[in-house]
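The complex appears here without one of its protein chains, the remainder shown in place.
Going by the order they are written in, the chains are A and B; count residues from 1 in each one.
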Amino acid sequence: MKPVFLASALLATIMTTAAFGQGAPIKLANVAELSGGGATVGTNWKNGIDLAIEEINAKGGVLGRKLEVTHADSQSNPGVARAQVQKALDAEPYVLLGPGYSGSVKVTAPLAAEAGITQIMGGEAAELTQSGNRFLFRTSFGQQSSMPKVAKYINDDLKAKSVAIVWVNNDFGKGGRDVITKEFAKYNIKVAADISTEAGQADFAADVSKIKAAAPEAVFIYVNEEESARILKELKRQGITVPLMGETTLVGQKVIELAGDAANGARGHVGLTTDAPVELIKAFRDKFVKKYNYVPDHNGLKGWLAIYMIKATTEKMGKVDSKGFADALHGFTITAAKEPGILMDATFDANGDIDRQGFLAEVVEGKQVIKQVLPKLNN
Amino acid sequence: MSNLLDLLVAGLATGAIYAIVAVGFTLLWQTSQTINFAQGEFVMLPAFLMLAAMQAGAPFWLAILIGILLSMLLLGLGFKMLLVDPMLRHGVLPLAIATMALAIGIKEAVKQFWSAEASPFPSIVPTGDISILGRPVALQSIGVLALAILAVLALTTLLNRTSIGHQMQAAAQNPTVAKIIGVPVERMILFTFLINAFLVALASVLITPIYLAKFSSGEVLGQAAFIAAIVGGFNQVRGAIAGGLLIGVVDNLAAAYVSTQYRAAVPLILLIAVILLRPQGMFGRPEERTV
Partner (left out) sequence: MTAGKYLQIAFGVIVIAALIVVPMNFNRYGLFILSQWAVMTIAAMGLNLTLGYAGQVSLAQGAFVGIGAYAAAIMTSNGLPLIAALGVAIVLCFAIGWILGYPALRVQHHYLAFVTLAFSTLAFLVFRNEDWLTKGIYGISNIPRPEIFGFPTRRPLPFYYLCLGSLGIVSLAVWWLIRSPWGRAFVALRENPVRALSLGIDTRRYTLMAFAIGSALGGVAGTLYAPLTQYVDPVPFSLALSLDLLMMVIVGGSGFFFGPFLGAMIAVLLPEWLRFTQGYYLMLYAVAVILLLIYSPTGILGILDRYMAERRTKAASALRAVAKSRLETAP
């Protein structure tokens, strides 16, 4: 195995240094949730990837070589994800993309690290980048960087001292709930009610009546878009008027469409959104809608960014070097001025976490309005 | 306690949805011993047929009509002739497994040919709230409940008051005797499949504005309806109605007063209790089928 790999790496170097204009295509492998509970997440991620690759290839590829990607379905099941990642790694891709579910990332990250192949994934759980894996990179804020901002806003701006937390009981929701609960403790904010909901839940009457009974000064909502819309409607129906705070999934365009008036007044910290007041992001959104006929959520953006991270890093190295990729991306700042595909300046730290601007948004009269721009943590 | 009333109303509205879906379950079981694990997907699909009709330019009312007709054709006639008829004489289980595979097939087809995204769906009931006893209740919930009750009343009238209904019941209870006294058993079975297809299409129109048109929305519904059917009594239409409403209410009360994390557990514990104490279901009659 080893010598073969070395030989092929050597071959690759020879091929790139030899001044042939067109080399063999650069092979990427994507393993994502294309069916099962995460199908919406995975499909957005996949579409984002395909869109970016199409655009890059139309402009001549990366270092004169085209990008090529294989997609494999993890069925939203960690066991299947492991098999598919193993299959992908056996084919020795340049970079591994996905999965999106944190559990599936946990099970596959050691395999990619063992093979020495960089993995760019969509998971948001805090712990993923904290186990010292040098080959793992995020495409969005981990919960350990987004939740402190939310807690700070609730404390400083809303001045709420008791908050009800509503979360969806999967690894996404539970992860966010656990991090924010810790952050609240730092500010001495009391958790007035701790309410878990199910993915796909339609009836939030009981959950909202619990919030009502707890009479909090603010409500923090961390569920997916469709459920966000339903709970916003129910909150309005039961006459709850305290500030509603959330994340990307509470204040997006889709939620506003589905919830109508009920979305007005909802606020959220938004790391990555197709509604951001950034020209490049608007252009991305238009391209996406043109190709796929629907407005992507942040997972579509993540897939797109993953490909542009690969492009920028490879061009920085000046060669297609699978072994050196992770080192080149650590500590690298990709600027939108130099690489418009990255949409907003982004820096990757030694853990593979991403640092970039964030926003605080509020829904005003059926539109997402950016109230504050949160700067990068380290400039 | 004012709280309790809110929960009851909301629970009844959700329960009415389960009830409509559960009725179809019991109908198919009664007449042809079909356990349809794709029942949830049967509710999900008509909404997409209607959306497709609207995309082709049909107005909403026409799209509903087309959706109902196509549903009766595909999920009624097609389902019976292509899947149930060839497999029925081989017992309950292979057919049940085939409907599981059918559920996967329908879900994947919708995802592949339409989208993995949830699409909004117009509501036939005006959105907004009305005030009942001084508290706001969603018009949609009232509409679902009213239409569910209406559909079930019509169904029971059909079954109990008309000649066709009597023949259907005869065909369901004892096909051999029914055949001897001249009931066209085969046709009666086909009728129940068409009625089921009509009910799921109706449920689709009522539910999709709330659940959204999404390939996976049938999973939750199918399981809830299945449990409702068992709790109410697998062999009685009124049992399925009561079971559905009960599950809706119990689910809400459990979330409010027991635990949101274990809300799904309470109806299941109820199910186990019902089986132990009253195996024919709370409102069903004891089975008379011989071994």
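The criterion applied here is as follows: a residue touches a chain if its C-beta (ideal position, glycine included) is under 8 Å from a C-beta of that chain, and two chains touch if they have at least 3 such contacts.
This structure is a prediction, so every number in the text was calculated from the model and none was measured.
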Chains shown that the absent chain touches, full complex: A, B
Selected from A:Lys106, A:His269 or A:Lys311 as touching the chain missing from the view: A:Lys106
Residue touching the undisplayed chain, where the options are B:Ala52, B:Leu73, B:Met100 or B:Val125: B:Met100
Candidate in contact with the missing chain, chosen from A:Leu63, A:Ala83 or A:Ile240: A:Ala83
Touching residues on subunit A - with respect to the absent chain: 34-35, 37, 71-73, 76-79, 82-84, 86-87, 89-90, 102-103, 106-107, 110, 125, 127, 169-171, 174-175
Footprint left on subunit B by the chain that the document does not show: 37, 83, 86-87, 90-91, 93-95, 97-98, 100-102, 104-105, 108-109, 111-112, 223, 226-227, 230, 261-262, 264-265, 268-269, 271-272, 275-276, 279, 287, 291
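Here is the rule we use: only the chains that are shown with their structure count from here on.
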Subunit B partner contacts - residues on subunit A that touch it in the complex: 35, 37, 39-40, 42-44, 169, 195-198, 200, 202-203, 205-207, 209-210, 212-213, 226, 230, 233, 237-239, 257-258, 260, 293-294
Subunit A-facing residues of subunit B, complex: 3, 6-7, 9-11, 13-14, 108, 111, 115-118, 120, 127, 129, 136, 138, 210-212, 214-217, 219-220, 248, 251-256, 260-261, 263-264
